[in-house]
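Of the protein chains in this complex, one is absent; all others appear in place.
After this line comes subunit A, so read on.
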Amino acid sequence: MEEVPHDCPGADSAQAGRGASCQGCPNQRLCASGAGATPDPAIEEIKEKMKTVKHKILVLSGKGGVGKSTFSAHLAHGLAEDENTQVHQSGSGWSPVYVEDNLGVMSVGFLLSSPDDAVIWRGPKKNGMIKQFLRDVDWGEVDYLIVDTPPGTSDEHLSVVQYLTAAHIDGAVIITTPQ
């Protein structure tokens, strides 16, 4: 997993490569040279990777605890019941965990040494993880990719949309309670 310093100012910030927390980061010279201001090459790589994914659907809410993840999981299962949908595994990159023959899942939960571990990360580190989920997971031929997001309108949402700009998101479903 790519290591990003705790207080990384962000590769596209004015402080990139120049902040105190940049010392010792493997990307320091790259950031200081202004390379962060150029479009992230990962966006093109993700576009290529996503060519085998027909539909990308985000599930959002804004508020926490309204049932996004429950909905995403059920939606994915519901779509998987259509036997014409297929997922293949071609053996390079991270492999999703298959809960059905045609339903693969990727989550930070699979990468923790214990399910009780807390992921106490600031934004830049989360962005790195999301980039890897999109670029380095071998989704193979997929009809529907459902993306479950956390509450709020922050790093994770911006990153997902940013990294998928070239790959095209079909749309977003917004979940809420009536309150």
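What we mean here is this: a contact is a pair of C-beta atoms (placed from the backbone, for glycine too) under 8 Å apart; a residue touches a chain by one contact, two chains touch by 3 or more; residues count from 1.
The rule we apply is simple: contacts and distances are computed from a predicted model.
In the listed set "Iron-sulfur cluster transfer protein NUBPL", "3-methyl-2-oxobutanoate dehydrogenase (2-methylpropanoyl-transferring)", "Cell cycle checkpoint control protein RAD9A" or "alanine transaminase", the entry agreeing with the UniProt name of the missing subunit chain is "Iron-sulfur cluster transfer protein NUBPL". Note that of A:Q28, A:T52 or A:S69, the residue touching the chain absent from this view is A:S69.
For subunit A, the residues touching the chain absent from view are 9-10, 13, 62-65, 69, 115-124, 126, 150-155, 157-158, 179.
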